[in-house]
Every structure is written in structure tokens, then in C-alpha cells.
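Before I ask anything, here is the structure I am working with.
Partial complex: the chains shown occupy the same locations as in the complete assembly.
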Amino acid sequence: MIFGRVVGDVVATRKHPSHEDIKLLSVQPLDRRGKGRGAPLVAVDVLDAGAGDMVLLTLDGWAAMTAVGRVPSPIDSAVIAVIDSVEWDEPEARD
Amino acid sequence: MIFGRVVGDVVATRKHPSHEDIKLLSVQPLDRRGKGRGAPLVAVDVLDAGAGDMVLLTLDGWAAMTAVGRVPSPIDSAVIAVIDSVEWDEPEARD
Amino acid sequence: MIFGRVVGDVVATRKHPSHEDIKLLSVQPLDRRGKGRGAPLVAVDVLDAGAGDMVLLTLDGWAAMTAVGRVPSPIDSAVIAVIDSVEWDEPEARD
Amino acid sequence: MIFGRVVGDVVATRKHPSHEDIKLLSVQPLDRRGKGRGAPLVAVDVLDAGAGDMVLLTLDGWAAMTAVGRVPSPIDSAVIAVIDSVEWDEPEARD
């Protein structure tokens, strides 16, 4: 799983039926200091995470489908926790 | 899932039988400002996306096979939504 | 799926039994201008692709096993099409 | 599997039920000299690894679910060994 920060909602009218009635979030992956880095991902969410929340994402298809109770479906990423606290950064690490 | 922009069609005469009668699109992944970045991917499409459309791609095999109703088959990426709008970029993020 | 160009054959005498009697190709992934970039991958091939051919690769285990009709087996990449033509590069994209 | 070093615990009150009663660790992936590099990952742990331990991580969904005996569940990374020793770095390699 990776750390991400919720950026906002993704709106799509034309989509696969299994994506009806489920919230799609744009999530920014975080680097080892908790800052955003790289391209945003899109994840389904049933934990009602909101913009700015730090979340835990699974990037495995089966794991993500299980998280939202839709197996099988065209889902490969899901919010599985809203993070309260984390020990961050390892002094010796580099980007 | 990731954000991408449809570049165009991919034409292949010699291919696996499961790829007959299904549209193959070249899709450019997008960075956190919505600009193209990196190598294009190839995805199957049953939502009739066209060149220039911003789309949502799944990159998981089972999820992609499910998206087009061909399980199992040699498919690992599919267009699963055409994006209407998205909140883009996080001010503090970097590439 | 990704775009690649066939570099040549890979020869291995000591290998898993499921890899007997199947062609192994070294394939160079391509960037958004159709030029080789990064480390080569190894894929199984039943479409008789040859050196210099532009091909479509699946990088998902189940999808690749299905492509060559050997499920399950220790295979995670397969040539699934030989490309005739593709619309290449998006003017605004960067590496 | 990849090498990582345990950074610390991840605390999340609001999470998927399958993550109840299981330890979540933040783990820093290691480069070829054993130094931290890149963004931390989050893995489940049933081997009681502690901060500073060098560990082996699986990043495959099914493998990780199996490691903790919860199949299926929204888990895609798990600590599967605490490393005692490893031959490190290859003189000719580069980053």
C-alpha cells in the first residue's frame, strides 16, 4: 500500500456500469517527507475520505475490488484507510 | 487507475484471437497538471473514446478483462471512463 | 499493454519445464516517439515476431499465460500483436 | 520481493474492517547499498518486525494476503522475513 493525499473528486458520466454509485477520488502519492510527488492516481472510496485527508491506497486489482465489495469489476485502486499518524522520513534516505 | 489522453488507434493485423473485433487505443498517461508524460500505453476500449478524450485507465489484468467482458484473455489495460471534470494539481506537489 | 521492438532471441538451456518449446524474445520498450528506452524485457511469443518488429506486450501474469495457452505457468509477459501502424507522439507531452 | 527498512507504525482509526487487529508498518525501500531510497510503502506484519529491522516485502496482492492468512482482503504488501544477512551491492552496478 502507498501513502496519498486526497485532491478531489473525479466526475465521469460515460463509464463502466460497475463504477456507477461509487465515489472516485483523485489522490496524490506522497514522498518520504509527506509531500506530493508524481502523477495523481484515481481510487474508489467507501470510507468517505475528503480533500486533504492522508489516506492509504491499495494498488492491487483483487485487493481493491475486495475493499469495495465488487469482485470482479474494473477497479484496481481503493482507499483502505484514513491515516491518523505516521512516523515519517528516515534521516539517511534519499529521493 | 490512472489519467490518460487518447492519442489514436493502434492497427494490428497479426494478433491474438481475443483481440479481434475490439478497439485498441494508444493512450498518453498524464502528469499532475494534466499534461502528457512518459511512454504511451495501449488499452482496449468499449466506451467509444476518441482522440483527445481524457480517460480513466485500469492497468490490472483481471480488472481490464472484466471491463470488456473477456475473462480470461491477454488484456491488461482498458478504458473504464471518459472524464468530464477533475480537480487537478496539488500546489505543494512536485514531479 | 506497452509498445516494444523485438531485439532478438534469448537462449536458456537450464529453465523451468513450462518454458520448453516456446520462443523467448528480448523486447525493447519504446518511448512516445517510438524510440527504444530503458531496460529490455523478455516475453514469450507464439505470433512468430522477428527482430525489428514493433509489437504489443502484455505485462500481466494471467494475461500472458492465457496468450500462450499455458495457465498456470511461470510466464508474465507475452507478445500479443505485431503492430502495423500507430498514431505516435502527442505534441504537448514530455519525457 | 524487495528489501526494506522498518520506519515505524502507521495509525489509522477509520479503515477497512479487514485491517482491524493487524499491525501496519511504514517501510522504506532500500537501494543497492542498503540505503533508503524513494517513497515509503505500507505493509502488514505478523512477524513482529520493529523499527530499524531490515525486512523482505512482497508487493503482490495474493502473496501478501496469503502471508497474513486473510484471502481475500484489501492487502497488497506484507513483511515476509526479517533479514539476518545479505550480500550487498554489485561493484559494476549503477543507480
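Here the chain labels run A, B, C and D in written order, and each chain numbers its own residues starting at 1.
What we mean here is this: a residue touches a chain if its C-beta (ideal position, glycine included) is under 8 Å from a C-beta of that chain, and two chains touch if they have at least 3 such contacts.
Computed from a prediction, not measured in an experiment: that's the story for all the values here.
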item	value
Homo-oligomer size of the whole complex, from 4 visible chains	5
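The rule we apply is simple: only the chains that are shown with their structure count from here on.
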item	value
Homomeric contact subunit A-subunit B: same or different residue positions, threshold half	different
Mean-CA-position distance for subunit B and subunit A (Å)	18
Contacts with 2+ other chains: residues of subunit D	none
Which pairs of chains touch, using the document's own definition	A-B, A-D, B-C
Contact set on subunit C toward subunit B in their complex	1-3, 29-32, 37, 47, 56, 58-64, 66-67, 71, 78, 80-90, 92-95
Subunit A residues within the subunit B interface of the complex	5, 7-16, 18-19, 24, 26, 28, 35-43, 51, 60-62, 64-65, 72-77
